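Note that this complex is displayed minus one protein chain, with the remaining chains in position.
Labels run A and B following the written order; every chain starts at residue 1.
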Amino acid sequence: MSAQMEAVIGLEVHAELLTRSKIFCGCSAGFGAPPNTNVCPVCLGMPGVLPVLNRRVVEFAIRAGLATGCAVAPSSIFARKNYFYPDIPKGYQISQYELPICAGGHIDVVTEAGTKRVGLTRIHMEEDTGKNVHDAHAADSLVDFNRSGVPLLEIVSEPDLRTPADAGAYLRTLRSILQYLEVCDGNMEEGSFRCDANVSVRPRGQKELGTKVEIKNMNSFRAVERALVHEIARQEQALADGERIVQETRLWDADREETRSMRSKESAHDYRYFPDPDLLPLVVDPAWIAEIRRTMPELPADRRDRFEREHGLSAYDADVLTQRKDVADYFEAGVGAGAPAKDMANWTMTEILRIVRDEKLDEALVIRSWPIGPTQLAKLIQLVATGAVNRNTAKGLLPRLRGTDLDPEELVRREGLAQVSDRGALEAAVRDVIARCPDQVAQIRAGKEKVMGFLVGQVMKATGGKANAQMVQDLLRAALAESS
Amino acid sequence: MSALHDLSLRDAAMRVRRREVSAVELTRATLARIAATEPQVGAYLTVCGDEALAAAAAIDRRVAAGEDVGRLAGVPIALKDIICTAGVRTTAGSRILERFVPPYDATVTARLRNAGAVIVGKLNCDEFAMGSSTENSGVGTTRNPWDGTRVPGGSSGGSAAAVAARSCFGALGTDTGGSIRLPAAYCSVVGLKPTYGRVSRYGVMAYASSLDQVGPLARDVADAAVLFDAIAGHDAKDSTSSPRPSRALAGSLEGGVRGLRLGMPREYFVEGMQPDVERAVREAVRVLETAGASVESVSLPHSEYAIATYYLIATAEASSNLARYDGVRYGLRVAKPGSSVGEMYAGTRAAGLGAEVKRRIMLGTYALSAGYYDAYYLKALQVRTLIAQDFTKALAGCDALVAPIAPTTAFRLGEKTADPLTMYLSDIFTISVNLAGLPGMSVPCGFDGDGLPIGLQLIGKPFDEATLLRVAAAYEGSTEWRQRGPRL
Partner (left out) sequence: MAITRDEVRKVAALARLRLEPAEEERLTADLDHILDAFAKLRVLDTTGVPPARALAEPATPLRDDEVLNPPADDAVLANAPAREGRHFRVPKIIE
């Protein structure tokens, strides 16, 4: 981007909500059913049917609004967005227009240039459409209405973003918030978290916005960033060439790495929004909002602060452990099972997360196959803390415990892995090693301290690695001091 | 001994309960009457004889077993073909749904079945309830049983005609701007449009969502009350249905009108009314005064804006409600091989929807479109508030209003089809009641010089169907109109 120009980006996210049933009917909102099975006359738009609003959709919308500092409207209106397309069964989509349920919040995003506050224009509820499948029969398309009526939150940001990287950071932060709130699983690849972008460019310092272009069809965070990079460059180039930017919708083509104008047959849509006469205004009373606020799951930022406060973690550790909700849950489960917080944090970050990253287990939305369960890890940590095993042995046990629900203590006992802290046994081993290694003994006596490690190693080997390392050190020193 | 089909709905139900007559006999009698009258009247689009006889037989078995089968025990009832009946073709009077068979009942259908009614057939109507004469039906033609050259009124023309012809014991219609009350008046039967929200709209193909209501048409006031009781009350499937409890009214019609105050809106007695109609309505008011009611003049100052207000709001909602008829999931599809989706939409809707429906969709789409929304749709919503306020003020000092139903009696087939506005003006006395969401009734109050029926309109306070039925019953009891039937 040239230094004289700046990009202005606003993002529109559609998040599928984790309710059991659809927004306006009692069909399952679940994913993966055979085509046209999670359907009924209402979500198929059959003649005479009527919508009835799902309370939990409203609750989730309010949660999202409270978590982002929005004002929750005491009365909001559902409106019909009228257009024809095979996947919208009624020929209109029930959405919210003039009076959405939430407005005026913000999300704080950590970027390279520091923390940036991105405003939220609005959050509103609407119903999802069905899905078109392009058939093997080239002449036809197939339509599946399982998704028709699944509840969506539309979250619209102010045009406060300035770089593609910031846009990516915003999306990740928003997704994390929605996951923490347990209202959306944030799966961009499966379509439960979708993003459209509005982007324009203008000379730096200019107040007026340039002509904005809408970009659609970005199916991952990476795609969003790349699409924005390309579109910003395209607009910059066009302006440099003396062209005017056309206000239009462009699709991201991930294969060709470019945005293409949508060659749509009709001119710009006139959606003819009007309040849906089948639904009365949605009235939300302050008592309900207070109840939702009280019972809401904890937000990432709040959880991070709490980890510092309650568990005494450093700011850095707390941040690492709360970036993902599943990791934060893992940590707290371990603490709950008795592991001291600092040890649990340490083991989680150094041992567990290392394996998770190496094996790319964190590419899943929710880590399901942990190297070891949190309760097992907690047990292991406690065994080390009480001296029952040494740290090395414990590390070595991780692969053995994986995929099992074996009690680590049980495993230790069974295999005789218990740390040897029996003084007598260790003294014998120490004496034995001293006798066997006269050269090294002489070197130590001559002042080469480093060789002590070799002797300790020998004692460890002789005890099958189970010796209490500290005790071995002490006994060696004592023995060497004796016979000098 | 009069024929079975001449019994009132209440008498028929009572005889079934007492096992004096079987449900199957009643149904057979109705089917015979349908066969006898349909060539002249053409009220029915679908007669479901087999299903009706099977249902009747089931009722008889339960009655024999001593069960209480409900207040409509075994009585054949027919429904306007805009009301869904599971497994039975439901067309809304439109070619676009000519073969549509809903897999679900409307709530009102289910309630009738639960009350023991036998659904004997589906009745003709103006396409998607848009019209005042039933001439806009794309599937059939219905004639007024009193004069086959004339319209039965609309849009529930089939319902009124069938009840008048005694080819069912009662019927359900819908009323968005007068579509129960007008045909009831033209056919000399009783019609009741309940308060908006009193009866569920689930399963009733929508024309104008904020105006549509389902209501009964019947031979007398007491029958209408029984039908009303069977269908009224909250429905969780309809978010606009009122949670106010509904109490049975059929047993409380006796009160009489002594001490009741009736208002006559002066804007409803205008020049251009057919003289016989005005005479009959004024005479009806005198009868009520004689019976002890007091009558005074009231004003509904915004009446002159009602037609425009109604036709902008109703068509706007309709343009959206009818978008689902696109050939994708059900109904007619017109798509030549190789055509695009857009061509399928255009071809289907061009072939399947009639001229009046297209006209109203166009008007409604325009009223909502960018640049016109504020001037037309929003404006109409504001004037609607003013019209509703007129009624609130007028009814503050009265128990009910009395008025004509229409400026004329039934006109001839084809007489008003040239100019849509002329047809729209038939609704001039009825549409404001829908705009205000109030209950309204039509009760027969005489005949003109050509022997054509005239109806008296009663308009009540919200959820006060009880007063309307009481006044109507008192009027009906003081006159002989109930005894007259068309010669068929």
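Here, a residue touches a chain if its C-beta (ideal position, glycine included) is under 8 Å from a C-beta of that chain, and two chains touch if they have at least 3 such contacts.
The shown structure was predicted, so the numbers you read here are calculated from the model rather than taken from an experiment.
From the set B:Thr85, B:Thr365 or B:Thr467, the residue in touch with the chain omitted from the display is B:Thr365, counting the whole complex.
Of the options A:Arg147, A:Arg272 or A:Lys325, the residue whose C-beta touches the omitted chain is A:Arg272. For the options A:Ala165, A:Ala223, A:Ala238 or A:Leu280, the residue in contact with the chain missing from this view is A:Leu280. Although one chain is not drawn, the whole complex shows that of A:Cys70, A:Val143, A:Val412 or A:Ala429 it is A:Val143 that touches it. Check B:Ser242, B:Ser426, B:Ser442 or B:Thr467 against the missing chain and you find that the one touching it is B:Ser242. In the complete complex, the residue from B:Met14, B:Leu378 or B:Leu488 that touches the missing chain is B:Leu378. Taking the complete complex into account, residues 19-21, 25-28, 33-41, 44, 52-58, 77-78, 84-86, 132-135, 137-145, 251, 262, 266, 270, 272, 275, 279-283 of subunit A touch the chain not shown. Of the residues in subunit B, those that touch the hidden partner chain are 99-101, 103, 196-197, 210, 236, 239-243, 304-305, 307-309, 311-312, 319, 323, 326-333, 335, 339-347, 349-350, 353, 355, 358-359, 361-363, 365-366, 369, 375-376, 378-386, 388, 419-421, 435, 437.
FYI, only the chains that are shown with their structure count from here on.
Averaging C-alpha coordinates per chain places the centre of subunit A 57 Å away from that of subunit B. The residues of subunit A lying in touch with subunit B in their complex are 41, 44-53, 80, 82, 84, 86, 89-92, 139, 141, 143, 265, 270, 272, 274, 277-280.
Note for the complex: subunit B touches subunit A at residues 83-84, 90, 92, 97, 100, 102-104, 106, 201-206, 208-210, 236-240, 316-317, 319-320, 322-324, 326, 328-330, 337-338, 341-342, 345, 365, 368-370, 373, 377.
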